[in-house]
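Structure in C-alpha cells, see below.
All protein chains but one are shown in place.
The letters A and B name the chains in turn, as written, and every chain counts its residues from 1.
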Amino acid sequence: MAVSPPACPHRLLPLSLGLFQGVLLLFFALFVTYDEPAVQAEDASVVANQLYSIFPLFQDIQVMLVVGLGLLLTFLPRYGLSVLTHNFLLLNFSTQWALVLQGLLHRFHHGQVHLDLHNLLAAEFAAVTVLISVGAVLGRTSPCQLLVVATCEVPVYLASEWAIVTRLGVLDVGGTITIHVFSCYFGLGVSRALFGAVRWPVHPKETPTPRSDLMSLVGTLILWVFWPSFVAVLCQPGDAQHRAILNTLLAMSASALTTVVASSLLERDGKLSPGDLQNALTLGSLSAMVCVLGFRFLTPFLARKLLLQDQCGIHNLHGLPGILGAAASAVAILAASEDTSRSQVSHTRGNASEAAWRQWGDSGAGGQALCQVAGLAVAVGGSLVTGLLTGAALRLPCLAQPPERLCLDDSLYFKMMDQAGSQGPGSTAEEEVLALKEQV
Amino acid sequence: MAVSPPACPHRLLPLSLGLFQGVLLLFFALFVTYDEPAVQAEDASVVANQLYSIFPLFQDIQVMLVVGLGLLLTFLPRYGLSVLTHNFLLLNFSTQWALVLQGLLHRFHHGQVHLDLHNLLAAEFAAVTVLISVGAVLGRTSPCQLLVVATCEVPVYLASEWAIVTRLGVLDVGGTITIHVFSCYFGLGVSRALFGAVRWPVHPKETPTPRSDLMSLVGTLILWVFWPSFVAVLCQPGDAQHRAILNTLLAMSASALTTVVASSLLERDGKLSPGDLQNALTLGSLSAMVCVLGFRFLTPFLARKLLLQDQCGIHNLHGLPGILGAAASAVAILAASEDTSRSQVSHTRGNASEAAWRQWGDSGAGGQALCQVAGLAVAVGGSLVTGLLTGAALRLPCLAQPPERLCLDDSLYFKMMDQAGSQGPGSTAEEEVLALKEQV
Partner (left out) sequence: MAVSPPACPHRLLPLSLGLFQGVLLLFFALFVTYDEPAVQAEDASVVANQLYSIFPLFQDIQVMLVVGLGLLLTFLPRYGLSVLTHNFLLLNFSTQWALVLQGLLHRFHHGQVHLDLHNLLAAEFAAVTVLISVGAVLGRTSPCQLLVVATCEVPVYLASEWAIVTRLGVLDVGGTITIHVFSCYFGLGVSRALFGAVRWPVHPKETPTPRSDLMSLVGTLILWVFWPSFVAVLCQPGDAQHRAILNTLLAMSASALTTVVASSLLERDGKLSPGDLQNALTLGSLSAMVCVLGFRFLTPFLARKLLLQDQCGIHNLHGLPGILGAAASAVAILAASEDTSRSQVSHTRGNASEAAWRQWGDSGAGGQALCQVAGLAVAVGGSLVTGLLTGAALRLPCLAQPPERLCLDDSLYFKMMDQAGSQGPGSTAEEEVLALKEQV
C-alpha cells in the first residue's frame, strides 16, 4: 500500500525536472562553448598547471557537499536516504541553474558562453547557499518545494552577490556575508512564511539514535577536513592561498578545542552533546563559542518567542558567525589601515576586490569599513524579504507539502523493500496510513 | 561450531594465494626496475611535476575502487564484510597479476621491466574489469572461484584491449568498449556457464535494509564524486583533460536529474527506488534513461526468459550504456569529419590512438566508424566466449562454491564474534547448519 500525501500531483516533480533538463540541454547546445584550445606547447603546459592547481580543490569541495554535508544531515534516523538524495538533487539542479543564469548574465561575449572549471565552481557556490537555506525546513518539505526554493534563491543570490561585491566593493573572500549570512536569513524567511507561527511538538522521528549521530559526526569530520580547500579555492594562487589555508587550519583546530570547552562547561555534568559537535566544529574559535551559546540559549528562545522553525540550526551555524565575521572584517580594515602600508595589504586580497579597493582606497579605510556594514545590511535585508516571498510561494497546494504526521520518514519518498532494519521510534508512514484507515 | 561447505579444501585459498605472492616477489626481484633516476635538476623538477599531475588522480581512483565500490556493494545487509573484503582482495590480486602480464608482454626492454605510476594505473584498469564482471555472480561464489575469474579475465582483457585499440585502432578514451562492454559480457558469460538455467527464488538475505541501502548510497555518491578523475587520468594533459573533466561533470549532473525523472515517472506513486539511484547516477543523461528502463523492463525479462543471474545488474549499468556509447562514438566520428578540420580533432584524442588515427585517417571517417563497430563486436563476442569458458571452469568442485542455502552471509567467511547486532531477515548460516544437524 503506497502512501500519497493528499492532492499530490505525482507527475509534477519528474515532468518539471525533465522539462528543465531539456531546456538546459538546448541552451548548452546553442550557446555554450569551451575556452579556446591552447595552440602552442607552452600554453598547453600552462593550461595543465592551472588545471592541477584547481581540480584537486574542486574535488575536495565536491566531497564536502555530496558526501560530507549529506552524511551530516542523516542525523534524522529514518530520513537518511531522503536527505542524501534531496541534498544531491538540489546540488545538481542549483549548479546547472546557476550555470545558465551566470552564462546569460555575465559571459555573453560574441554570442557564446565560455565554460571552464572556474565557472562551474562559481555555480557550485551558488548551490551551496541553497543547501544551507533548506536546512531550516529540512524534513518537512517535499522535493517539489525544495526545487522551488532553489529556483528562487539562485537568481536572488547572484543579484545580491553582484550588489555586495561588485557594486558596494565589499571584501568578502570566504563568502562570510554573501554566502553564509545571505543563505541563513533567506532560509529563515522561507521557514517563517511557510510554517507561520505554529508551535510544533517534537516529532517522534526527530530524535537521533546513537547510530545516526555517528554517521552525522563522520559527515561533520569530512566537512572539517576539507574546509581549507573551500576557503583556498577562492583566493589568488600563491601567498594568499597559502595564508588562507594556514589561517583556516589554525582557526578550525582552535574551534575544535573551544567547542569541547564550551559544550562541556554548559552541561551540568560536563558531558558533551553530539549536536554541538556536529554543528560547531567547522567555524573558528570565537565563532565556536557564539555557535554553542546560540544553540543552548538562542534556538529555544527563537522557537518559543518567534515560533521560528530552524531544523538544522542554520541561524547559529551560519547567521551569527557570519555577522560576527562581517563585523570583524570591518574592524580589521580599520586596524590594518593604521599599521600596514598599502602594498602589504594587497597581498592578501582576492582578485574581485582589487578594483573595489582602488575605488574605496582613496576615501580611506573608514569608507571601506562602512561598506562592509552596508553589505551586511543588504545581505540580511534582501535575503529575509525574498525568503519570505519564496516561503509564501511554497504554500501552493500543487507543491505537495507532506502533512506533519508523515514527515521525516524515508517511506514517503522511497520504496522501502524491508522495514525490519529500522526499528526506530514510531512506526513507518505507510503503517500509520494503514492504521488510520482501519480505524475508519 | 564452524560452518564448512561440503568438500571445501580450506587450505586451497591461502596456499594458492601464498604461492602466487611468492612467485610474484621472485618476478619483481629478478626482472623489475624503476625508471632511470633524473640526473639533472631540471629533470627532477619535471619528474616532480608529472608526479603531482597524476598522483592525486591515482589516489581518487583508489578511493573509488576500495571505498566507493566496496560500500556500493554492501547493499546485501548480512554480507557487508565479505563484499568489502572480496572486492579489496580481487583488486589487489588482479592489479599485481596484470602488472606481471603487462611486464612480460609489453615492456621487456633490455631484460628489465620498468615500473612507474602509469604502469600501475594500467594494471588497475585491468583490475576494474574483474571487479565489474564479478558483480554478476556476487554473493553466490567462493573467494577461490573469484580468484579464478580474475586469473582468467586479466589476460583475456589485455589481449582484447590490444586487439581493439592497437590492432583495430578504435578510439576508446573512456574505456567504454574495452572496459565496460567487455567486462559486462564476460561476467554474464561466467554467470550463465556457472549457474546454467536454474531459476533462483529470492534469497531471504538478498533484501536490502534501509541501513544497508544508506551505506550503498554513500558508496554510490563517492563513485559519483570521483568519476571525473577516472575519465581524466587517461587523457592527454592540458586541454583534452580539462574538457574531459568538464564533459564528465556536466554529463553526471544531467544524469542525476534524469535518473530522478525516469525513476519517478516509472513508479505508480512517484516514489524513488533506492536501487535505481545506486546504479544509475554514474552515467550520462541518455545512459541514465537506458539504465533505468533496463532495470525496470530488461532485467526481469532476462531473468524470466534466459534465466540469467545478474546480481548487481551489470548489464544495465555497463553493457547497455557501453553499447550506446560505442554507437555514439561511431556517429560522432562521422559527424566530426564533416564540420571539423583534422587538426582540431586531434586535440581531444589520447596518446594511444594517435598512431591509429594516422593509419585510419586516410581511409576516411567511414573506415574509422566501421572500426568502432568492429571493436564493439570483438569485445562482445570475445568476452562472452571466454566468460562462458571461465564459468565452466568455476564448476570444479575444488573451488568450493557455497550451497545456495548458506550464501549471502558473512558468517560463511568470517568468524563472527557476536550475532546480536545483525537481526536481519533469516538466521545465520551457522545457526541453519546447527538446526539442520539437530533435525537429523
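Some observations on this one:
Quick note on the criterion: a contact is a pair of C-beta atoms (placed from the backbone, for glycine too) under 8 Å apart; a residue touches a chain by one contact, two chains touch by 3 or more.
Note that the structure is a prediction, hence the values are computed from the model and not measured.
The residue from A:222, A:323 or A:399 that touches the chain not shown here is A:222. Among the residues B:75, B:93, B:125 or B:186, only B:93 touches the chain that is left out of the figure. Of the candidate positions A:257, A:335 or A:396, contact with the hidden chain is made by A:257. Residues 2-4, 8, 10-11, 13-15, 17-18, 20-21, 24-25, 28, 34-35, 37-38, 44-45, 47-49, 51-52, 55-56, 59, 62-63, 66-67, 70-71, 74, 78, 80-81, 84-85, 88-89, 92-93, 95-96, 115-117, 120, 211, 215, 410, 412-422 are the ones on chain B that touch the missing chain.
Residue positions on chain A in contact with the hidden chain: 49, 52-53, 56, 60, 77, 207-214, 217-218, 221-222, 224-226, 228-229, 232, 237-239, 241-243, 245-246, 249-250, 253-254, 256-258, 260-262, 264-265, 267-274, 277, 281, 285, 344, 347, 423-425, in rising order.
Note that only the chains that are shown with their structure count from here on.
On superposing C-alpha atoms, the copy chain A sits rotated by 120° relative to chain B, to the nearest 5. Taking each chain's centre as the mean of its C-alpha atoms, chain A lies 35 Å from chain B.
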